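What follows is a single structure, and I will ask about it in a moment.
Right, chain A next:
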Amino acid sequence: MTAGAGKKRTGAAAPVTAGPVLDIAGLSVSVRGEDGEREVVSDLSLTLARGETLCIAGESGSGKSMTALAIMQLLPQPAAHISAGRIRLGDTDLADLDDRQMRRIRGDRIAMIFQEPMTSLNPVLSIGRQLTESIEAHTSLSQSEARQRAIEALKAVRISEAESRLKQFPHELSGGMRQRVMIAMALALEPDVLIADEPTTALDVTVQGEVLELLRDLQRQHGTSVILITHDMGVVAEMADRVIIMRHGRMVEEGKTADIFARPQADYTRELLAAVPRIGSGVGRQKSRDAEAATPANVAEVRDLHVRFDLHGGFFGRVNRRVHAVEGVSFSIAPNETLALVGESGCGKSTIAKALAGLVPYSGDIVIGGRNLSGLGRDERKAVRRDVQMIFQDPYASLDPRMRVGDLVAEPLLIHGIASKDERSQRVAALFERVGLSADQMELYPHEFSGGQRQRVCIARALALRPKLIIADESVSALDVSVQARVLDLLKELQREFGVAYLFISHDMAVVENISDRVAVMYLGQIVEMGTRDQLFSNPRHPYTRRLIEAVPVADPGKRRSRFARLDQEIPSSTRKIGETPARLVLSDVGGGHLVAAGS
Partner candidate 1 sequence: MTSPIAPDLTAPGRMPVKPRAGVWRRLVRRRLALLGLVIVTIVVAGAVLAPWLTGYDPNEQMFDGLTIEGSPLPPDAKFWLGTDLLGRDLLTRILYGARTSLIIGIVANGVALLIGTLVGVVAGYFRGWIGSALMRFTDLMMAFPALLLAICLAAVFEPSLWIVAMVIALVNWVQTARVIYTETSSLAEREFIDAERTIGASAPRILFRHILPHLLPTIIVWGTLGISTTVLLEATLSFLGIGVQPPTASWGNIIFENQTYFQAAPWLVFFPGAAILALALAFNLIGDALRDILDPTQRGRA
Partner candidate 2 sequence: EDAIDPNAKQGGAITITYKDDVATLDPAIGYDWQNWSMIKSLFDGLMDYEPGTTNLKPDLAESYEISPDGKTFTFKLRHGVKFHNGREMTADDVKYSLDRVTNPKTQSPGAGFFGSIRGYDDVAAGKAESLSGVTVVDPYTVKFELTRPDATFLHVMAINFSHVVPKEEVEKYGADFGKHPVGTGAFKLAEWTLGQRIVFERNPDYWHKGLPHLDKITFEIGQEPIVALLRLQKGEIDVPGDGIPPAKFQEVMADPEQKARVVEGGQLHTGYVTMNTTMAPFDNVKVRQAVNMAINKARVIQIINGRAVPANQPLPPSMPGYDKEYKGYPYDVAKAKALLAEAGHPDGFDTQLFAMNTDPNPRIAQAIQQDLAAIGIKASIQSLAQANVIAAGGDKAGAPMIWSGGMAWIADFPDPSNFYGPILGCAGAVPGGWNWSWYCNKDLDAKAAEADSVVDPAKAGERDKMWSAIYDKVMEDAPWAPVFNEQRFTMKSARMGGADNLYVDPVHIPINYDNVYVKDVQ
């Protein structure tokens, strides 16, 4: 589109006017509920200068996403609307624009990355299509050029086999990959303003680092202004020029990054900063439970697990390639133990979780509570499964949108006939409070929650049954640090009391260090290193593990890394041609049960 190209030039001329790119004054957003209107953003004013990175941090449910959506004029219909204030982009007041004019601005001048990766991608369109179309809509590139640009964008967010990924559909990608596709989509157009709502929550630290680097590149080269919504104070420290802290729909503090970190004014800000988990802080939290782990009755034992997905291609849809998502993984989890699974996005973490939960077909053995699942009948398997609960990576997709969240949380109790009706709702209320939600939110529906609140609903749900093993797939990544800290405490507490074991999937090394007893590092479907937390963090042997630990952003603007070392080598992939199997890594004990892949 020539208009788009022309506009770019105006955009380049913008600094001449020297005014802020984006100017929000007195913005209020209200939602209509069953009991009338409620303000979720109140009287918010902010400005965004050209080339600036503004971070919005704050409590989950404080209106961060709503603010972003208000800027995009994409507030959820029919419930939410802007009740006051004005939003100016350069010289234009966005409220004055009709849909058509707004359309030209969206994607081109303001792009947005949404919080929920699964539901934000169209399930029936290939990701290639979804990528190229926005390029085609705003540029005059030809189809093949657009495709080329899409591939570059995918490579930029470090998606392996970018070319063949274009043909894949969202459900075939891991959560992190979906999020990266979203990012690629927003970046491909090099907008003036980029709003990124929790862009890196689902990403492992290495990719997160690269994505952040990418954002910075963009800023450097095009003068893009970025609004970064995140709860990760590390990311804030690393990226932000200025920070806004929000709570209950209001801005509680605003300031230069260094100032906020050094001299937080509001109580809430202080609280927030105090809650930030830091690597090393977990040491000595608990004694390593190596001795206990030796007890024979493991809650779960996984032996030589394989999960493969066939990819179809060609005219008759024959299977021509295969994703070796999980290749011969073995581990065990003892009662009372937390095993953390870390690794790059797409390495197979969620797939292991799903195999354990019985959601994908696998080969190998999964033994839960001493019983091998593959040898059991349907009913027995169901009984055994009850002891394994899972918190999914994408909270919105995993909650039935037509049920009230209170009912959703009560459901496991109901299914297993635990407690009477009254007791049930009391317990649910208690669970809600435990995860930081209020009891009257039980009456709401999933879509009426913020991303972090939804995740807490999921956690409450998994806790309801008090299982022996909880699989937590990126469960706390979407939470703001204060809630995250509360939830982590809750998890630990439960473990102490009932001996619940966790399989804790996370990319946040600080959190992992904080909660885990043992850590397994995965790479391309295989475990490359496994050992106790202390072994791993104090003595990482595998280069990949080391990289992971180094990549963690530190919540201290003073320690900002100038540039994250980008990998130049080919991005690895677990997709193989039929008949090709990846080489099996052999783990050898380097002492005290610390297993490391040989040859590294």
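How were these candidates chosen? In short, all candidates are chains of the complex that A comes from, given by their letters.
Throughout what follows, contacts are C-beta pairs under 8 Å (C-beta built on N, C-alpha and C of every residue); 3 or more make two chains touch, one makes a residue touch a chain; residues count from 1.
Keep in mind the model is a prediction, meaning the values are calculated, not measured.
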In-complex contact of chain A, chosen from 1 or 2: 1
Contacting residues of chain A [partner candidate 1, same complex]: 31-35, 78-80, 118, 171, 354, 357-359, 382, 385-390, 392, 394, 397-404, 406, 411-412, 415-416, 418-419, 425-434, 438-440, 442-443, 445, 447-448, 458, 461, 463, 465-468, 493, 497-498
